[in-house]
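Just one protein chain is left out here, and the rest sit where they should.
After this line comes chain A, so read on.
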């Protein structure tokens, strides 16, 4: 379509054709214009494939699962849900999940704040440190789990060191239980939390703290009244994401935890129902309960977040 020089010739007959052409499509062009003003034009067609894919691959299976969860083999429409809440073993999986996810997210975010606050300034080796923090992301759940089993295990280096230092007489049991899963959640989750907190913190312009400093604020006052309020919305996002990661814990709860006891989390419950007992209705119901619980927590955090200051942080970008 390089027809620029070709366009002048057709202009000659044009004056004759427009009048009839203008009258008829006027209503349509007006509508098209009105729609275009609100942003509805052919560009929007570009969204259609991705949206259709999401509807077919995410919404449809999800809704299918939802209706399947109301059709259990026994016990009426709500049978699967009743089954979940009446059985102590499955009911306790909610507690097991939250007692892992909330401490893990709190520790990961809580430790990230002072460390990234210390490291706001540039120093030698900062890039190296950030690069090192990406390492746990490469490990994958299995290597982390194997490593935890071997390193923190009864005959592992950690317990041998404790013994050598005289801190423990008999090996401390750190694997195949709650602690093992918590450790794996920290190893994989802390770098995420730290890198996010770091990026939020570096978005707060240092001049704000300097200004407070000239007005005589000490470091605690600067942190409490300047940095923290600006950081808090970002921290809540970080907490949400850390929570989502820890809430969905599955492989490590199986490998380093005690999947039939203290770390029988809700994802294991759902997995066992659907793919070990082949009770798809029950598995779907468990998945729906899991989603609902997570959305409630995220909604609560988002609600709290909307109460906070949301203006400019004088960001560097």
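Everything below uses one rule, namely that a contact is a pair of C-beta atoms (placed from the backbone, for glycine too) under 8 Å apart; a residue touches a chain by one contact, two chains touch by 3 or more; residues count from 1.
Throughout what follows, contacts and distances are computed from a predicted model.
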Name of the absent chain as recorded in UniProt (options "ATP-binding cassette domain-containing protein", "Fe-S cluster assembly protein SufB", "Potassium-transporting ATPase KdpC subunit" or "ABC transporter permease subunit"): "ABC transporter permease subunit"
Which of A:57, A:77, A:211 or A:228 contacts the chain that the document leaves out: A:57
Full-complex contact with the absent chain, from A:33, A:91 or A:160: A:160
Option from A:96, A:109, A:176 or A:255 whose C-beta touches the chain left out: A:255
Residue touching the undisplayed chain, where the options are A:78, A:275 or A:296: A:275
Hidden-chain contact residue, picked from the options A:39, A:216 or A:303: A:39
Residues from chain A at the interface with the omitted partner, ascending: 1-4, 38-41, 43-47, 49-51, 53-55, 57-62, 64-66, 68, 111, 114-115, 118, 123, 129-148, 150-151, 155-158, 160, 187, 190-192, 195-196, 198-199, 237, 241, 244, 247-248, 250-251, 254-255, 267, 270-271, 274-275, 280, 283-284, 286-288, 290-291, 294-295, 298
